[in-house]
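For this depiction, one protein chain was excluded, whereas all remaining protein chains were kept in their positions.
All chains are identified by letter, namely A, B and C, in their written order; residue positions are counted from 1 within each chain.
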Amino acid sequence: MRIGILTAGGDCPGINATIRGVCKTAISYYGMEVYGIHNGFRGLLDDDVIQLTENSLGGLLTMGGTVLGTSRVKPFRKDRGFSLSDSRPAALLKTIHDHGLECLVCIGGNGTQNTAAMLAKAGVNVVMIPKTIDNDVFGTDISFGFDSAVSIATEAIDRLHSTASSHQRVMVIEVMGHKAGWIALHSGMAGGGDIILIPELPFNIHNIGDVIINRLKKGKPYSIVVVAEGIPTFNGKKAAQYIAEEIEYETGFETRETVLGYIQRGGSPTAFDRTLATRMGGHATELIAQKQFGRMVALRGSEIVSVPLSEVAGKLKLVTADNDLIIQGKRMGVCFG
Amino acid sequence: MRIGILTAGGDCPGINATIRGVCKTAISYYGMEVYGIHNGFRGLLDDDVIQLTENSLGGLLTMGGTVLGTSRVKPFRKDRGFSLSDSRPAALLKTIHDHGLECLVCIGGNGTQNTAAMLAKAGVNVVMIPKTIDNDVFGTDISFGFDSAVSIATEAIDRLHSTASSHQRVMVIEVMGHKAGWIALHSGMAGGGDIILIPELPFNIHNIGDVIINRLKKGKPYSIVVVAEGIPTFNGKKAAQYIAEEIEYETGFETRETVLGYIQRGGSPTAFDRTLATRMGGHATELIAQKQFGRMVALRGSEIVSVPLSEVAGKLKLVTADNDLIIQGKRMGVCFG
Amino acid sequence: MRIGILTAGGDCPGINATIRGVCKTAISYYGMEVYGIHNGFRGLLDDDVIQLTENSLGGLLTMGGTVLGTSRVKPFRKDRGFSLSDSRPAALLKTIHDHGLECLVCIGGNGTQNTAAMLAKAGVNVVMIPKTIDNDVFGTDISFGFDSAVSIATEAIDRLHSTASSHQRVMVIEVMGHKAGWIALHSGMAGGGDIILIPELPFNIHNIGDVIINRLKKGKPYSIVVVAEGIPTFNGKKAAQYIAEEIEYETGFETRETVLGYIQRGGSPTAFDRTLATRMGGHATELIAQKQFGRMVALRGSEIVSVPLSEVAGKLKLVTADNDLIIQGKRMGVCFG
Partner (left out) sequence: MRIGILTAGGDCPGINATIRGVCKTAISYYGMEVYGIHNGFRGLLDDDVIQLTENSLGGLLTMGGTVLGTSRVKPFRKDRGFSLSDSRPAALLKTIHDHGLECLVCIGGNGTQNTAAMLAKAGVNVVMIPKTIDNDVFGTDISFGFDSAVSIATEAIDRLHSTASSHQRVMVIEVMGHKAGWIALHSGMAGGGDIILIPELPFNIHNIGDVIINRLKKGKPYSIVVVAEGIPTFNGKKAAQYIAEEIEYETGFETRETVLGYIQRGGSPTAFDRTLATRMGGHATELIAQKQFGRMVALRGSEIVSVPLSEVAGKLKLVTADNDLIIQGKRMGVCFG
């Protein structure tokens, strides 16, 4: 049996561990041939494909990024679905056919979920493995990459505490999360943030100012504000800049901003992400061996399971107000807006 | 309402975050009074109790160990249960009564689980929060402390790889886990161990030697062996020493051992453990507010729930051979015995 | 003997370790009394002074920031020097006199160096300890805080490598350094930067574009650019933004920027900075005991020495083109402009 594997969308820690997990079980245990497709779906359009062997896998467990490369190329026009009258789907199918790939393992986020679901509808055997630092892929409790991103963000927040209190400042830190505030919520709580703003919950800047001033009255003339990049702002301002300016205006406090940026998605995965990625990779191969296609690997509790792509594609997993970390956080005095 | 809180058994990262979680919600949200009992159950015997205030909580989120101190003092004789004819139970009840503690929050592992269950039977209102780096507390998917311990162990294994390959040696690393091999299993898989030995699974030293020699034949003249401290050995030898000597005898390979020891349980908790500990602390207070006593807080999937102490006390959560990390690990060529 | 101690200017890792070093030797060994002045020179103006005891020092060795607080308040008008007809110098002297402080230990950077030198001229006994992440204090080989900042910046650059190569992007990272490029130079070399831009050396954007395109031709379609915040830009743009836009214009490469910001100056100091800070603190006390005032503690080679403040104040330690790290870097293919 011959399978292909590609990684699409933004990179994140653990992708290489997943590739390794798929390849090791596929090649040594099931005797499959595995072909790596470069740069996501672009590699299928360009026929940029190489065979992977056990020797390709050295060091992958701990390495950040993706050795296969990635791109955000979307092979389908949303309005047309998988229409063979478009040149892209045709080129893509040709590459799959030419290399005799009996199944395509797609490692990606929400965009990849949609493409994979469309490919499945068009008759391609696909298995998807969810990957995103944002943790917003629907259908799995956690995606690998999330724990690493939260760890990096938490360490950054830890560092800001000492400088905030030394200078009696408000420090605003912006972490990733366009639509979902999971990273802000988890790193904010783990880092002892006083105010945490996420795209899912509305916020009131006067309220935030009050929280900061109340902290001053309790002898704490400094605050840590954790904001997700996707919160609404004015005039196209970035989240941290906007909130910092508003806080300074409201409170008169010296306020400084930090945009954490790309370091959240780089570097070696945490131990948690490495085992999760490894298990998901292995499980994907098992699905293929059992010819269970059109499915996404998922974590449910302590178990690795799979769900039909058709049930999860197009949906987003967002933070809701009844999330217990938010409820507990509020009771502990954290302001969420 | 006035409650007491104590920490018993071996310390682990996240205890202080839990204490903070209990106190913040209890004091600020529910208006309870919280009394800290020093050094586990010994503090109840010695009447070593102080009131905790919000000001006691600064820095606790990130701090390792337990500010309340801990001990392994067991207040009951196992053969008698909670018999008031023993002096210890009487002293213990007197302290609880004298301070007017309406509930006792016990943060601990398996031993604490048993004591808490016995106290509950004797009519004391208890809520237990599981804490152990070993992850062997029955009734919860994960205990806080485990992720931190696995992270430290994984980082250590990462470090051994380069020295193993540079010197063409076998490196044996012993991690914690008397009865349960969770740390060895997870850090071994996350660190790319070639051989992982845990107390739950039998091993054959000839088999291990063969694996090492087969790696040599494939051009890999070095191996990483991760062993839990609780695997069976001869002549009272420690796990790492025993396995290292046997491997050297079987294979002739230069073999070196590392015993990771106490650094696995010290230091600041990972972001994962901080949020888990915080949620569990908050949930414990909620149980108290709802007068749901005799229960243990637990993680099930993504949810914090609680289970009756009577259902979980006396049981141990062990690794089983059908654990998917073991199954996947075997398929990827890892030897488990 | 009674001495005062203050910390001024931007905070950095190691200040607390220095305070501890001064206090431990002063109090326990020399039997001095030590008074801590809050918020830098502002505390002298406001008479915000408390006695420090050995019990104040717990945890200081590893703690970031400064427990004394800091400010950028400058007690003198530059144009007048130490003129008692100004109210500030008078208030300052009064506080020193009222508390009977026989010597003032000033922990700070270049601004503090100037103020300390002026105080010395005005007859106040001062001993200065240099502290700056920028490493630009003249007269010492290295200041504590620098190694910590370089470590954090290097770790960030490490993380960018995997995402740069996965996405085939140019990543521009801005690190601290207004006038001096030490952090950019050291973290850039330690992190394997391809292009390093510092305020001291002119750069040519065409040249930088060529380097990036040449890397592409050699099969490396990604580059890491490390820039100090103080490099010249146009239109008030920040360093990273400016360089990223120029590179994208010159090369057509997808370019992303990261501004590392305040996390460079927060958190626990590295082991190197802890011992350096401790030694400098101890040495400062020794100078006081020997009544050697008007001096700055300094590292020269492996030795802690001291230099007259009058010889070093007003000077800046900058990177020069003949720095051996630059010379070696060029030979290894790194572009410095």
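Heads up, the rule we're going with is that a contact is a pair of C-beta atoms (placed from the backbone, for glycine too) under 8 Å apart; a residue touches a chain by one contact, two chains touch by 3 or more.
Computed from a predicted model, the values in this text were never measured in an experiment.
Just so you know, the chain we are not showing touches B, C across the whole complex.
Considering the whole complex, the residue from B:2, B:121, B:256 or B:330 that touches the absent chain is B:256. From the set B:63, B:288 or B:319, the residue in touch with the chain omitted from the display is B:63, counting the whole complex.
For the chain left out of this panel, the touching residue among B:51, B:83, B:163 or B:310 is B:163. Taking the whole complex into account, chain B touches the unshown chain at residues 10-11, 15, 39, 63-66, 69-71, 152, 155-156, 158-163, 165-168, 171, 256-263, 265-267.
Where chain C meets the missing chain, the touching residues are 21, 24-25, 28-29, 61-62, 141-142, 147, 150-151, 153-155, 158, 186-187, 189-192, 268, 270-272, 274-275, 278-279, 282-283, 285, 300-304, 324-325, 327-328, 331-333.
One rule holds in what follows: only the chains that are shown with their structure count from here on.
Contact topology of the protein chains: linear, an open path with no closing contact. Taking the mean of each chain's C-alpha atoms, the chain whose centre lies closest to the overall C-alpha mean is A.
In this assembly, the C-alpha centroid of chain A lies 36 Å from the C-alpha centroid of chain C.
For the pair chain B and chain C, the distance between C-alpha centroids works out to 41 Å. Annotation for chain C: no residues touch two or more other chains.
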